[in-house]
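The complex appears here without one of its protein chains, the remainder shown in place.
Then we have chain A:
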Amino acid sequence: MKRLLIALFCILSLPVFANEPTATQAEATDKEAFSPGEMILHHIGDSHEWHFATLGDEEHGTHFTIPLPVIAYQPAKGLSVFSSSKLAHGEAYNGLKLEHEHLVAEDGSKVYDFSITKNVASLLLSAAILLLVFTAVARGYRRNHGGAPRGIQSFFEPIVIFIRDEVAKKSIGPKYERYMPYLLTIFFFIWFNNLLGLMPGAANLTGNIAVTMTLALMTLLITLASSNKNYWAHIFATPGVPKPLLLIMIPVELIGVVVKPFSLMIRLFANITAGHIVVLSFISLIFIFKSIFISPVTLAFGLFINVLELLVAILQAYIFTLLTAMYIGGAVEEHHDADYQMGGGDGADEAHVAHAAH
């Protein structure tokens, strides 16, 4: 109650503080105008260096930055590998330079950028964490053979069992075992990376469209690779649909095949990126109003959104895994006698989950 009152007070006093800095901001626009949009986009985007903080101004201050390797392939010149510190402050090296975090050739020729960017570095870090954590869990099973789970093992066991029983078994059916490694890996990959993304100074990996696209494409490929004739029969000769309508139904169903992974890609990307944008927006408030008195609002709302993001982190991992399992389940389903209800229920479930996710 007290906290609520404080928050309310802060909101009510907001316009009072807001009046003052707008004038000062207008005076200061000439040099260092703060652009929250640019700052936020910079933070949620990728970068060729891992920048943590800067003390002082942009040009003369101290930068706390980890330079990352740049790996560029140019059809004319071949592969070049060097540290990103050589490209700092817009300098050119080996005929390459950074333009808005994009690696371009000075002569305008095509460059394929395979650099270990901030996101790739974060990806490697998460891969190492995943491997360390789950080999430790597996070791627990070997050491503690047949016994009750202990330590880290007992934390992850219920989650693994949940994914197996509630997600894989229910959505895929008797053939679930083949898909367990993939489902567990995407679940923990997305969850761990969502959490890592919430760390201060961390990369926004699962909020990057390239990452979610790759994950969604893998789901699509697995779905198509495991599809049986019922799946295709459902697309090309939807049961209970009159022949002339198939002209419309076949394209619709084919679009559906692509739309499913597309929705996976957009959902994860949008949810995680949106969370980051909201948190960064609240932080930006301090710089927009140029007042320290706005910080309680920033703190309260930023904290609230951050805690919400902890929930979203596991929820999005769960949704991605559940929908992947459902798409695979639809592809491997054997008999389609309950097709009518199944199709309806499936779609409704999905819509429900998708609705809950936004």
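The definition used in the following text is that a contact is a pair of C-beta atoms (placed from the backbone, for glycine too) under 8 Å apart; a residue touches a chain by one contact, two chains touch by 3 or more; residues count from 1.
We adopt the following convention: contacts and distances are computed from a predicted model.
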Which choice in "ABC transporter permease subunit", "ATP synthase subunit b", "Pyridine nucleotide-disulfide oxidoreductase" or "Response regulator" gives the name that UniProt lists for the one chain left out? "ATP synthase subunit b"
Among A:M39, A:V160, A:L224 or A:I250, which residue is in touch with the absent chain? A:V160
Which is it among A:A53, A:V81, A:A127 or A:V307 that touches the chain not included here? A:A127
Touching the absent chain in the whole complex: find that residue among A:L41, A:A88, A:L224 or A:I314. A:L41
Looking at A:N194, A:T273 or A:T324, which residue reaches the missing chain? A:T273
With respect to the chain omitted from the figure, which of A:G56, A:G78 or A:P181 is a touching residue? A:P181
Those residues of chain A which, in the complete complex, touch the missing chain: 41, 44-46, 71, 100, 112-117, 119-120, 123-124, 127, 130-131, 134-135, 137-138, 141-142, 145-146, 157, 160-161, 164, 177, 180-182, 184-185, 189, 208-211, 213-215, 218, 269, 273
